[in-house]
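For this view, one protein chain was removed and the others were kept in their places.
Chain nomenclature is as follows: A, B and C, assigned in order of appearance, with residue numbering initiated at 1 for each chain independently.
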Amino acid sequence: METEKLKAYFRNDRFANLAGIEIIEVAEGYCKAKLEIEDKHLNSANVVQGGAIFTLADLAFGVASNSRGQLALAVNVNISFMKGKSEGTLFATATELTDPKRIGAYDVLVTDENSEVIARFNGLVYRKNEKHSF
Amino acid sequence: METEKLKAYFRNDRFANLAGIEIIEVAEGYCKAKLEIEDKHLNSANVVQGGAIFTLADLAFGVASNSRGQLALAVNVNISFMKGKSEGTLFATATELTDPKRIGAYDVLVTDENSEVIARFNGLVYRKNEKHSF
Amino acid sequence: METEKLKAYFRNDRFANLAGIEIIEVAEGYCKAKLEIEDKHLNSANVVQGGAIFTLADLAFGVASNSRGQLALAVNVNISFMKGKSEGTLFATATELTDPKRIGAYDVLVTDENSEVIARFNGLVYRKNEKHSF
Partner (left out) sequence: METEKLKAYFRNDRFANLAGIEIIEVAEGYCKAKLEIEDKHLNSANVVQGGAIFTLADLAFGVASNSRGQLALAVNVNISFMKGKSEGTLFATATELTDPKRIGAYDVLVTDENSEVIARFNGLVYRKNEKHSF
């Protein structure tokens, strides 16, 4: 894995860019990303929309699960929303539960600047034989 | 329930607006929303990002679960991604599984213009005693 | 698919037998199973244990997802418990969401003798190339 190439590849995620998400740390099977809450992330109840939280966690999940160079496709995600949040910073930290196999499991915890849990995100990927060109 | 007030309330969802999502049909316990796929919705693999699909389904879920005027908070969502999609239109159709109670269950199916299933989204809400002012 | 061979194969599920679960209907991508509630299914709060409900739904899911003769392994299940139940009969009805592919999605609804929803079960399988010998 070459971390810089991996980051460059994911910098081309246009929806994550639209949401203002930034990758801040990458390692094998690991990624930390962040989102500074702005008005554009809020829903009608003036808290961060579930989709913005999902997108943040999903980017960290995508980076972590593709970090060894083998193409991984998200097949399932379960997300629980623990706490609403209207301002500040959100962090998503993705870790690998098991050794990479055909089906891989990742846990992503979304926390705020006070380390309070905002959401729990549990993802599964299906790995293809294809390798990334990066 | 007054459908126009409900739609007006959700038109203030800034993240759904950022993603270009439109509510097209509302009834009690029901909502249909749509997203015309543009470049901004794509991820690094050039298919619609999971977060964009989630946001579309989440808006339909939010409208359907708040459609009777009682405040409903999303507590859990499980989403399975069945098929990648790079262009065209996505629709999310949210239906109510059970009579509204403290804990309510909603199913949202995300399909494309050919009625192919793109994602399955199963959501749970926790209802508060508070009523919406709309 | 030969329905009788499929049923015979699943009649060898020893844990489903221990729980007293019976397959009552099978078709391609479909299964209905039942459980007559007895004292042995109850938990400490005297309602049917989540594991008994899961086992009932899982058997219907297994039969439906293997009904075309290709080996399918459960990779993920999301289950929501809608209502407690202490006596009577539970039915699990499994249906296929999408055409069978590498990753297949099934919905199982657990209802009681009054057609009230007891639980919602959403499962995913990973299909192997292997065929069942039945």
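Points worth noting:
By our rule, contacts are C-beta pairs under 8 Å (C-beta built on N, C-alpha and C of every residue); 3 or more make two chains touch, one makes a residue touch a chain.
Bear in mind that the values here come from a model prediction, so they are computed numbers and not experimental data.
Within the entire complex, the positions of chain A that touch the omitted partner chain are 76, 78, 80, 82, 97-98, 103, 105, 107, 117, 120, 122, 124.
Residues of chain C in touch with the missing chain: 9-16, 18-19, 39-44, 48-52, 54-56, 58-59, 62, 73-81, 84. For chain B, the list of residues touching the undisplayed chain reads 75-76, 78, 102-103, 124, 126.
Throughout what follows, only the chains that are shown with their structure count from here on.
Counting partner chains per residue, chain A shows two or more touched chains at residues 75-76, 78.
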